[in-house]
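Accompanying notes for the structure given below.
Only one protein chain is missing from this complex, and each of the others stays in its spot.
Chain lettering (A, B and C) follows the sequence in which the chains are written, and residue indices restart at 1 in each chain.
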Amino acid sequence: MVELSRPIKFEEVDAANIVFFARYLNYAHEAMEHFFGGLPGGYAGLIVGRRIGFPAVHAEVKFSAPVRFGDGLRIEIGVDKLGNRSVVFRYRMYRTSDGTLAADVSHTVVVSDLAAVRSCEMPSDVRALLQAHVTGS
Amino acid sequence: MVELSRPIKFEEVDAANIVFFARYLNYAHEAMEHFFGGLPGGYAGLIVGRRIGFPAVHAEVKFSAPVRFGDGLRIEIGVDKLGNRSVVFRYRMYRTSDGTLAADVSHTVVVSDLAAVRSCEMPSDVRALLQAHVTGS
Amino acid sequence: MVELSRPIKFEEVDAANIVFFARYLNYAHEAMEHFFGGLPGGYAGLIVGRRIGFPAVHAEVKFSAPVRFGDGLRIEIGVDKLGNRSVVFRYRMYRTSDGTLAADVSHTVVVSDLAAVRSCEMPSDVRALLQAHVTGS
Partner (left out) sequence: MVELSRPIKFEEVDAANIVFFARYLNYAHEAMEHFFGGLPGGYAGLIVGRRIGFPAVHAEVKFSAPVRFGDGLRIEIGVDKLGNRSVVFRYRMYRTSDGTLAADVSHTVVVSDLAAVRSCEMPSDVRALLQAHVTGS
C-alpha cells in the first residue's frame, strides 16, 4: 500500500462549504500520479517519455462523510485487480482530523499506447510495481 | 428528459489531450444545476434561498469514448430512481461531433437541510420536477 | 463589444464563500473563447484546425466586489490594443444581481503558430474581428 496525505485547499470546497464531490476523482488521479512515483521518472516519465497512458474506463465513488476546509485527507492507494491490460485502483480516503472514511474510490484504467491510441501490453516494471501493491482478497 | 449542450473548454483536457476523466463529474453537476433551472430561482435558489442541498452519496462513471478539444457534449439528464429522500440522476453524455456515447454517469444524492446538516423531506415542487423526468421501465 | 453572461457555478466559490480569485482568469479565457465564436469554427477551429494560438504574456485583475453563488457575471469583452502580433483583451465583469463591477481584467496574448511554437502574423480574418471590437479612447 502506498499513502498520500494532503490538506484540503481553500478553493476545493463548494457553496455548501464541503469538498466538491467531483474533487475526489481529482484526488484519485493525484494519488495515482503519486503511486507511480515508485518508478524512475514517475508518472510523467510514462506519459511524456514512454508515451504510455492509463485512460479510465470506469470510476466509482462512495461518499461516506463530508470534508471541510481546515481538514485533510490521508489516501491509501492499492490495486484491487491486475489484469493483462487493465488495472483497478482503489483509493480509500480518510479525514485527517478523525480518521473517518470520507470516500472510497474505485478506478479502472487500461494501459494504453498514447501514440497508437490503443491498449497495449503492460511494461514489466509497471506490472511489477502494481503487483507489489495488489491488496488481496 | 432535460438536455444540456456545451462545448469542451480549452482548459478541460489533460496531458494526453483528452477531456480529463474527473471533469465528467463536474459536467454532471453542471447538468444537475441546469436541470433545476426548471424551478423558480433554480438550483441556486434551493441552495442559497431555501438552504436545501443535494450532497452525493454515490457516483459512477462509465467512460466509453474520449472527447477532445474542438468537440462538445450533449448531455441527456434523467432520473433513474426517485426515493423518499434520495434521487438517482442519470446523465448520458454524447459527443457533439458524431453522437457517440462518451460517458454514462449515475449520481445519487440525498435531499438535505443545509442548516441542520441532515437529510430532509423532499419539497413538493422538487419532487414534482424530478417525477416528471423519471426515465425508465 | 461582445458580451457573455454566465451564472456562478456551485463549485466556483472558495472557503470564504465568494468566487475564488483565480477563477476570474478562467472566466476571461471563457470569454475569449466566446469572442472568437465570431469566426467560423470559433476558437477551437483556430487551435485545432489552423494551429494558431494565443498564449498569454501578461494578465492583470482588479477586484472590486465579491461575487457569491446565486449571482452571475455579465462580461463585456473588448480589445484595448491591437498590435502586429499581440492583442490586449479587456474584460469588464459585472455582477448580474446589481450591475456592480466585480473584476476588471486585462489579458495580453501573442498570436502564435502552435506547430512552430513562435509568434506569427495575425491572419486577416482574426485581425478583422479584433479590429471591429477595439474600444478605445
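Here, contacts are C-beta pairs under 8 Å (C-beta built on N, C-alpha and C of every residue); 3 or more make two chains touch, one makes a residue touch a chain.
All values derive from a computational prediction rather than experimental measurement.
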Residue, one of C:39, C:101 or C:114, that touches the chain absent here: C:114
Residues of chain C in contact with the chain not shown: 15-16, 18, 20-23, 25-26, 28-29, 47-48, 53, 55-64, 66, 114
Sites on chain A contacted by the missing partner chain, in the whole complex: 7-11, 26, 29-30, 33, 42-45, 47-49, 68-70
Residues of chain B in contact with the chain not shown: 10-11, 13-17, 20, 22, 68-70
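Keep in mind that, in the parts below, only the chains that are shown with their structure count from here on.
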Centroid comparison with chain C (C-alpha atoms), farthest chain: A
Chain centre separation in whole Å, for chain C relative to chain B (CA means): 27
Distance from the mean Cα position of chain C to that of chain A, given in whole angstrom: 33
Touching two or more other chains - residues of chain C: 10-11, 68-70
